[in-house]
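For subunit A:
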Amino acid sequence: MTTAWIDGQPVSSGEAIREAAKLLSMSRLPLVTGRFDDISALREAARVAGFSGGVLDHSDLGRVAPLIEALRDNGIIRISPGEVRRRADRVLVVGADPFAGSEAVFEQIFAVDPDLGAKAKGGQREIVLLGPDEPGRFSEVKGHVRTVGCPADQLGDAIGVLRAGLGGKPFGDGPFEEGAARALAGWLKDAAFAAIVFDATELDAISIESVAGLVSDLNAETRASALPLTAGSVYGAAEGAIWVTGFPLRTAFGRGDPEHDMMLNDGAWLISSGESDARIMLSYDETALDVADVPTILLSTAEEPAGEGARVIFKIGRPGVDHPMVHHEPRFGSFVSTPAEHHGMATNAADILSAIADQLGKAHHSNDEARA
Partner candidate 1 sequence: MPVIELAATINGVRIDDDFAEAFPMCGTAIQITAINEKWALEAATKMTGFATSVIACGCEGGIERVLSPEETRDGRPGVRVLFFGFDPGGLESQVTTRLGQCILTCPTAACYADYEAETTIDLGSAIRYFADGFQVSKKFAGKHFWRMPVMEGEFLCEAKTGYTADGVGGGNLLIMARDVRGALAASEAAVEAMKAVPGVIMPFPGGIVRSGSKVGGKYKGMMASTNDAYCPTLRGATDSKLDDDIGSVLEIVIDGMTADAVSAAMAAGIKAITDLGPDQGACRIGAGNYGGGLGPHHFKLKDLLP
Partner candidate 2 sequence: MSALTFRLKGEPDERIDCSSLVPDRLKSLGSSEIEKLPVGTTKRGLVAGDVFEISGDDAADIRFEGGSSRLDRIGERMSEGAIRVSGDAGFRVGRVMSGGDLQVEGSVGDLCGSGLEGGCIRVKGDCGAKLGGPDAGEMKGMSGGTIRVHGNAGERAGDRMRRGTILIDGDCGKDAASRMIAGTLIVGGHARGAPGRLMKRGTLLLMGGAERFTPTFVDAGVHDLLILKLMADGLRETFGDVPFDGSAMRKMSGDTAVLGLGEVYLPA
């Protein structure tokens, strides 16, 4: 079975790996990108970026860039979903449906009543949905649910109004009237343990900072914590990149040491500006990709991998399906390993990336940390 192609011609994987390494080493500033659902692939991709003097990015990083910005500019008091499930007697859900794409977390939290904490124990959870007019997926959950309507583009304003209300400060007409705002602020303050849940990919950095500020203000006297949700693999990939490179992706190794820049190292920008002249990309997309803009090495899970204009193509297995994977599990708030669903011959993208990195490492630093 063919698993590697050069210019559309089937080749051995060894040949393809050598060609990929050659292409990357000849490139001025290669882009190493993709979705990296599997942290193993990310760890190896970081080595590829390091050895080839390239830039490491994730195709979805833009979705969590505001969260990353808010976390490192301001900080936050945050909580894991398991603890929300057991302890939060009052939950403020910000946005129309922050649990879209995070259904498992929704199940985990709202399937039961809170049972920890002397004050929360035995009572039903109170849930306020800030945003939608209808309870939506909350119509079936345990607990008392009510909605407070708020347009999506005014959620940040609403949080600001709650903070002003909590602080006894004046504010003008906003998403809801003054009495309701002050009442909602009081409701949060009187919780045994309040949780504020939001979709971090829907709010801008300042709004996330506002949520963090509201939680911080609440904690002056009571307990409250924030739960940012980020559906998909990108937040986990950013976490993984931090220990390997020091930064949450968008990190360049052109000068050896890692250099981070959310704008200048954005993969899409690098390709459109022409600053990157080659690319290695990990794709779980089943459709053909147009990658003719720069010489591209494509690692694809597609049944018949096709990359319009790809120089080198590797067919890879699906992580957690064809081979085991390590990924960030939002319910757990940390990394877990998942075994393969079945044992097949499909190649692990991490192994290919690792082989390319070894090949590059051989050329550059014969004595570096090449794995035995």
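Throughout what follows, contacts are C-beta pairs under 8 Å (C-beta built on N, C-alpha and C of every residue); 3 or more make two chains touch, one makes a residue touch a chain; residues count from 1.
How were these candidates chosen? In short, all candidates are chains of the complex that A comes from, given by their letters.
Predicted, not measured: the structure shown is a model, and the values here were computed from it.
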Q | Which of 1 or 2 touches subunit A - same complex, any copy | A | 2
Q: Spell out the part of subunit A that touches candidate 2 in their complex, as residue ranges.
A: 28-29, 53, 69, 72-73, 156-157, 159-161, 163-164, 167, 169-175, 206, 209-210, 213, 252, 254-255, 259-264, 274-275, 277
